[in-house]
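See structure below.
Removed from the display is one protein chain of the complex; every other protein chain stays in position.
Lettered A and B in written order, each chain numbered from 1.
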Amino acid sequence: MFSKFFEWYEKRHDYARDWLTKNDGEVVGCFCSYAPEELIYAAGHLPVRMLGSHEPQDVTEPHIFGMYCPFCRDVLAQGLKGRFNYMKGIMLAQSCLHLRQSFTSWRNHVPVDYAYYLYMPNKVQTDHARSYLAGELAKFRRSLEEWTGREITDEALREAAEVYNESRRLAHEVYDLRKGPNPALTGLEAMVMVASSFMVDKKEHNAELKRILPELKERRLDRETGARLMIVGSEDDDTEFIRMVESVGATVVTDDHCTGSRYFWNSVEFTNGDILSDIANRYVDRPTCPTKDFETRSRFPHILQLAKDFNVDGVLLIQQKFCDPHECDMPPLKEYLNENGFPTLFLEFDVTVPLGPMRIRVEAFLEMVGEEELF
Amino acid sequence: MAEYKTEPLKSWNKAKELRLKYYKEYQDAHKNGGLRWTGGAWSFDAIPAGLGRDVYNITGEPYGASLAFDKQLSKECMEAAEAKGWARDLCSYMRNYWGSMYLNKYAFGGEYPSPDFCFQDHICCSHGKWYQHVAEYKKIPYFCIDVSVGPYEDLDENRLMFVVNQMHESIEWLEKITGRKYQDDLLIEAVENECRSTSAWAEVCYLNMAKPAPLDEKTMYSLYVHGTLAKHSKEIADFYEELRDEVKYRVDNQIAAVPNERCRLMSDTQPPWGFLKVFRYLENFGAVSIGSLYTFGLIGIWEDKPDGTWGPRTTPMQKGESITTRDQALRILADWNLSKPEWQHFYDPNIKTRMMLQIVKQWGVDGVMLHLNRGCEGLSCGIMENRLGIAEAGVPVMTFEGNMGDEREFDEKRVMARIDSFMETLGIDMLQKAQ
Partner (left out) sequence: MITAGIDVGSKTIKVVILKDGRVTGRGMKAAGLEQAESATVCLRQAAAEAGIKESDIEQIVSTGAGRKAVSQANSQITEVGADAVGTVHVLPEARTVIDVGAEEGRGIKVSAEGKVVDFAVNEKCAAGAGSFAESMSRALEMTLEEFGQISLKSTRSIPMNAQCTVFAESEVVSLLHAETSKEDISRAVHDAIASRVASMVRRVGIEQKVALIGGVAYNPGFVNSLSRSLETEFVIPDDREYIGALGAALVAVERSKGNK
């Protein structure tokens, strides 16, 4: 049922090349999930989220010092190896220092026509972030207009926001089908459903979701649900890992990842006022990345609510090695979840994860989660 | 070989006194009903100054470095932080600081003096999170100002106002949590002092262009630190002006930091504090580290001069401006800090490379040693691109790995071996007496 999504995810470059032959816009690589894709979409381009390819590589050492996360190096490797040689534009919505370096090195060493650094606020917990971001979005809009010489009208922005809102609504509908005792889809399918939406025209993605939804609502998976797990942490599109987890007696039923629910959780709320302010508010209000989560830890209650809503038995805390923002949240998050009755297992991710040693840990955790139910 | 005369720096004792006085005053603040706060070395310390003359702060980075200097205590702190589950690759100043808080041990004797509130700014991922945890652990209020609005060369009204608006918000917050009436005249005074101290420090560094260099970087570390403690204070501003006069005297009289100077190097990022002997080792080659973008621009404020050189930024007072209102003071404070050289690479490594090459040119640098500092994700950000840029410009450059605050990550033997290789490529032998 999810074959189209898998195809998009696995053949992302084929899709993008094909899109270029059929459309008048460009492919624009977006670094970080805070990229306001609506603007790029409204300009007639295809926004594509930059991810890695989960292969060991040896080309980034001259550019990014080894103390930064494997994900940011994997992303840069895609550019240095020429995998995106069809992509003319890149943009960064100010991210952590790790991913930021993938963007700046890409700009230095991979030929592109257009590179834009959007100074996305880090402190989203002040109201001043709203007008500030709206002002920055206005500059980004002008810059996009200058690049292609085409105006981006308010109308086009509103339409783009509607397409994106629909995508968000549909993703919620799919996630809702994981709340019951027999989830209609596996965690792997959910992961690829969201990840593929980074790579294809949202309209097309929406159409496919609408096509499968009626059938999905009736779907009974021919497998034991086992322990209901939630995955929480840094960038994670490691399909091999989640496949392994779901092969040893568990189902991943929800997540808090920028590659998962955090990406689509909230929508643009239209106010009849300035459309850029509406879009800015959406990004200020979304579930945060830990690097933007201060002074209070606003993520924690949100994560707890997810765990409750999806009847989670245990939480896998997943973190890219060297990811400072998540490292600053993990110990208190673990404590917080444990205090609220959710057992946790911390796992450190690299570009590839050694499945053998990981399996041993996950199995031990599942045993622990299972035992708890006995008492 | 030319042998220059040398003599100890007269300001040395005063520097030490001021530093200890600062930590002591913070410790004793409560005895006289004063306030204590904590935040980063880059926080806008001029703002809480408006709460009164009895307000003292402790800044996390220099405090973390002081802990790192005491290897035994630092080890205990690191282990205490690791026992709480914090990753070993997090900012090593932060882990030292947290450890000192958990162990309730102050680096200068006695218990860790609990702050009344946290006041921080944020440009590096660790900044906002550092005091979030301090505030949680100590159950004290916390305010953080986001300054990541892009490089100074692209500053505009929207970006400046995001910072200024947060500053205004922070003053309301300070009044609320302390119950004190905010005094704008004290803020204005503090802003003027900050401009004066950070520009005077740049003047000190500027004088190090002279050959022989009047200061070596190891000495500069003990001097720039005051700007990281209380850049807004009159005492520090006055001290930097005195220091500038002394360094000028050294230049006029050819008093060298390294008497056998024959090779000029520059470094980058914080040094491994437990291993400053690296710099003494360089002296065996007649090499002097004249400073770095780090020592020059972490606290020093600079500007491009009309003749294309780089020099200390002209203060508003030097321009004849007078500061009369809160808003004006905050705008100046924001603009001044946003031009900080060490804030630019967060957005673009090329800006930093450009500044580094400017130093190479103006200060007559023969080779560059980059410390790949595993302890600081903020200042190591983009450092490999800096390496490429410097190498492309034809300037000899080497890297060595280490950690400013966690000595477990420094391999002394290997680093010294690498320095040997680097000096060999520069064609510099070890001086006879050292062998």
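One rule holds in what follows: a residue touches a chain if its C-beta (ideal position, glycine included) is under 8 Å from a C-beta of that chain, and two chains touch if they have at least 3 such contacts.
This one's a predicted model, so the numbers in the text were calculated from it and none came from an experiment.
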item: Options A:Thr239, A:Ser298 or A:Thr352, residue touching the unrepresented chain; value: A:Thr352
item: Which residue of A:Asp58, A:Glu218 or A:Glu339 touches the chain not shown here; value: A:Asp58
item: Options B:Leu20, B:Ala83 or B:Ala417, residue touching the unrepresented chain; value: B:Ala417
item: On chain B, residues whose C-beta touches the chain left out of the figure; value: 384, 387, 391, 396-399, 401, 411, 413-414, 417-418, 420-421, 424-425
item: Chain A, residues in touch with the chain not shown (by the definition above); value: 54-62, 66, 321, 350-352, 354-357, 359
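Definition applied: only the chains that are shown with their structure count from here on.
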item: Chain A-chain B separation of Cα centroids, rounded to whole Å; value: 36
item: Of all residues in chain B, those that touch chain A in their complex; value: 84-87, 89-91, 122, 124-126, 128-130, 132-133, 135-136, 142-146, 148-150, 158-159, 161-162, 165-166, 169, 346-350, 372, 374, 377-378, 380-385, 387-388
item: Contacting residues of chain A [partner chain B, same complex]; value: 61-65, 67-68, 94, 96-98, 100-101, 104-105, 108, 117, 119, 121-123, 126, 128-129, 132, 135-136, 139, 290-291, 293-297, 322, 324-325, 327-332, 334
